Every structure is written in structure tokens, then in C-alpha cells.
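Subset of chains shown; positions unchanged.
Chain lettering (A and B) follows the sequence in which the chains are written, and residue indices restart at 1 in each chain.
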Amino acid sequence: MANSRFEYVKSFEQPDVLLPNTWIVVRIDGRGFHKLSDHYAFAKPNDRRALDLMNAAAVEVMKELPDLCIAYGVSDEFSFVFHPNCQLFERRNGKLVTTIVSTFTAHYIYKWSEYFPERPLLPPYLPSFDGRAVIYPNNRILRDYMSWRQVDCHINNLYNTTFWTMVLQGGMSNTDAEQELKGTVSADKNEILFKRFGINYNNELEIYKKGTVLYRQVCANFYDIALSVSTGANMSQQYELEEPKPAKSPADEESPVAESQQSRSQQDKIRKLRRKAQVVIDHVDIIKDEFWEKRPWILSGNPGKLPA
Amino acid sequence: MANSRFEYVKSFEQPDVLLPNTWIVVRIDGRGFHKLSDHYAFAKPNDRRALDLMNAAAVEVMKELPDLCIAYGVSDEFSFVFHPNCQLFERRNGKLVTTIVSTFTAHYIYKWSEYFPERPLLPPYLPSFDGRAVIYPNNRILRDYMSWRQVDCHINNLYNTTFWTMVLQGGMSNTDAEQELKGTVSADKNEILFKRFGINYNNELEIYKKGTVLYRQVCANFYDIALSVSTGANMSQQYELEEPKPAKSPADEESPVAESQQSRSQQDKIRKLRRKAQVVIDHVDIIKDEFWEKRPWILSGNPGKLPA
């Protein structure tokens, strides 16, 4: 075929498969959102509608990609997390990242008019996002990543809340506010807010202080089905059986063999069940253990039931 | 700062800078467009509006990224090409690919209603695209890449045109048409079209047969400015001075030093000029030399003037 003479160019494509058995985090960021937020007059320091639109687009991404087990968003960025046993697109970096970036963008643009009905999109101010994948070798580091983003949310939000209060309510110039905040610590900012403006930072909205976490809510019934699917056992099995056994040696991480030994059809069933699970939008602490202990299926990668 | 305890997670981000002095091709592909084209009832074998929408979105990408020097589209795919001396985003693979994928998606969604006013988008059938970057070490291989895509366009379009004519005009079942076409060569398909349906394939639209090539049209005046910028010479210089000198030794490719010695401000000026150049939508042969010889600025990476 005439085609064959040129087909050698395919040999320049280089593999980009991510290391097996590692957490995959795809973080996307708004491109030029500083300028964009000015153009569409986003409220300062937080625009609730803009955040709700980010979250709505992220929920759609979660729905389209059942392999995603959790996501965390703050400002114009969102981190989507695939479990270490994820095999989607053979774990190809480019495929995973571009699929998420494009799907997110599509829904963001599509839903814009719903959240900003009075400010229609107008090129060249069309929102877009870039993204990257990073892999993390174990649960502790994945959680440190999530904590890093939430601490960042807190620090930025406290700063921005103080800054914009000083400017908008206090009538200060941007420069003066910036100057005064230079070198201050959290306590200083809390004090400025409270003493000068009577604002208790703790009473700010959780969505601003904590950002947004998305995960699948798994109902008891769903869990039982999933469990019987994944183990082949009967329905009467209890969740406790799924809990990681107590460590006996330094080498007792869960073997990845189990996963790869799941038949393809079993994996398909689990994916189907995941797809049906409701995606929850929450604004809670994900740094402490409590969040993760109450939702063990997120880190385990196995659907499980909520504690009674 | 409290943040620092978690910031070590940044160290897991791995560099993905593309080899210097190589062509970068970012090819994007529609995700699940087979299903999508059924849902929105795209015409067979080609839907003119769907192609025009692809092209319109690609033009916007070209406009937003003046570093792009050429693009080629066929069906639901588009290839965007950066010159070997491109330094955009420090040539980071992920950044380049996701920016293009997201920008393209944004415009595609945004412009949909303009091209398909009577068929509004409806989730979950929201178009999205994945993408990848491939690098090519020299002009010959870059051109072979472009030829590969255009040959692919030709082969697929001849097949699809014949197949759908047999089905839609000839009343054959899909299976029967597929069966008859198995093992046929181009001549056979041309004959089927002509003898049975009176269709001369050569008379089909160029956009279907050749796909779409996008590039910047450079006017003479623009060229003169660019030239004086890039060389520091006065306005009277002629294009001929820019032509590659005849080869004297096997080692005469243009030195990359020149580029890196351009000052940052010079590069900015060239980018600005590029941004102003009109993006042309064309449907022509890009396999033969003629296309490239007439537009030397595409492969040279230097703006140039059109032959009189």
C-alpha cells in the first residue's frame, strides 16, 4: 500500500507508560485565569459561581472516568487521582492527562452559561487548562500530596481574604495592603480580620477554607455486590474481612498480584458499579486521618460500605 | 511555614522537556467520535460542517499559539507543528500537548452551535480529544510525517466514499459492501464509483480528498520587517539572502546557535509579527515539494515573503 512508505514515522512515537502500582495524580490548572477572572469580573477573593462551575466540570470528569477514586479542587486547579491498580489506557501518561484536560474543558465551556448567564463567553477570553501527571509510590505520599494542596488552599485563602477585605472594606490600595501583609503569619491575618473588620475567619465558608473534595459514595448494598464480585464469595461476608490484615513484616503491603489476577470481567463489573456510585461534593479536612478512615474504599481501591 | 512539611511531594514531578532542535508534532484525536458522529447524525462519508468546525477550532489554536507554523487536519484528528527552534513552555511535552488539547476543545465546544444550530450538544455526548507529542529530527522526516497523514486521508476517503455510495446509493447492506471492498485496490474503487454510479472520484471536494492544511500567510511587508528584526539588517535586503546556502559538506544543516543567539526581544518581535499573519485554510497536496518550496518560511522557521 502506498501508505507504507511513510509509516516508519510512527516509530518516533515514544512510550510513556507510568510505573505500575503507583498512585497517579493528574493536576490541571487554568491558563491565564488571573486575566480571565478580571475580564469576566469574578468576585474577590472568591467567586462562588466560578468554584461551583469548576466543581461541576470535575464531577463530570469523575462520572466519565470511573477509574478515578478521588479529586481535590481549589481556585482554578483540580487534582484527579487514579488508584495504583488503575489500568486505564494502559496507564499511558499522555492519554490520561489529555483525556482529563479535554473532558474537563468541554464541560467547563458547556456549563459556563449556566453559572454565568449574564456574562457570555467571548473569544479570545475562552477558558482553557493545562495539566500534568505525577506518580506517588505509596499511600502516605499520596496523602501528603493531598495535604499539600489543602494547606495551600488554606494559606492562599487566608491571605486573599485578608487582602481583599483590607482593600474592599478597608479602602486600602492594593500596594498598601500587600505591603502590610508582607511577613505576617496566620495569627496576624486572623487578628487583622477580626479586630479591624469584625470578621471571624473560622466563619468563612468551608468551600473557601477547605477547597472541594470529590469522591464516590458507596452504599451498603452496592458494597455487598461489589464484594461478592471481587472475591467470588457469598453475600453474607462482612466488611471486616476486607480490612488489611495486621502487618507481620516490613514487607506486607498488599500484593499487586491479587489485582492482576482479577479477571477482566470482574474488573469490568467493579467499574460498572463504580460508575453507578454517586459522586459526592464535600468541603472537609483531608489532612487528618478521619476522612480516610471513614471511607476506606478510597485508598484500598475496593468499593466498601460506609460505617453504620 | 506549615506548608513546607508537605512540599517535598513536588520532587516527584519529573521533567519532560523535548529534545532541542527537533520538530514537535502534537496530534489530537477525537475521543469516541464514531459513536458521537452517530448521535449527532453526521453525514456519511463526510460531514462538511463537522470538518469546518474542526478547522475553525484549529485556526483558533494557531492564533493563540503563534509558535505553531503549520497544522494538518483530517476527519476528527489534527496535527499541530512547532518548529525545531520553538522554545514555548521550555519545550515541555505535557504543557504543550495539554494546552493545545484544551484550547482546541474549548473552541470546538464554543463554536458547536454555530455549525450545528439545530443539534445542540447534550451530555454525556460532549466532544473531547486526546493528544500526544512526537518529535522528528529533521525536515525530511517531518515532511514524511505530513505525507503519512495525507496519504491516510486519501486512502480512507476513497474507501469511505466508495463504501457509502454502495450503501446509500446502491442500496447494499453494510456487510455486503464491506465484503466486496475487501482486497480491492484504488483502481478498483475508482471503477466501482465510476461504472456503477457515474461518480468521478477526482471531482470530489478537495477538502475530502486532501484534508486541510493551515499555515500563516506572510505578506511582503511583514517579511521585510521580520527580516530586519531577525538579522538586524536594513529594509532593502532580499529574501534570497535568507535561503539556505548550497551544501558544502555533509555537516551543513543550519546551526542552532543562530537561534539561541537571537535576543529575547527579537524573538518576541517575531512572535508578535507571526501573531498578526493571517492563518490560511487550504486543501492542497503537501506531499510533493511544490507546497513547501512556495512557502519557504514554514520549514525555515523565519517569516518570509510570498513569491511574486
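Criterion: a contact is a pair of C-beta atoms (placed from the backbone, for glycine too) under 8 Å apart; a residue touches a chain by one contact, two chains touch by 3 or more.
Source: prediction; values computed, not measured.
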Given 2 displayed copies, the complete homo-oligomer in this file holds a copy count of 4
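As a working rule, only the chains that are shown with their structure count from here on.
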Between the Cα centroids of subunit A and subunit B the separation in whole angstrom comes to 32
Per the touch rule, the subunit B residues reaching subunit A in their complex are 1-3, 6-10, 12-14, 28, 31, 60, 63-64, 93-95, 97-99, 101-103, 105-110, 121, 123-124, 126-136, 141, 144-145, 147-148, 151-152, 155
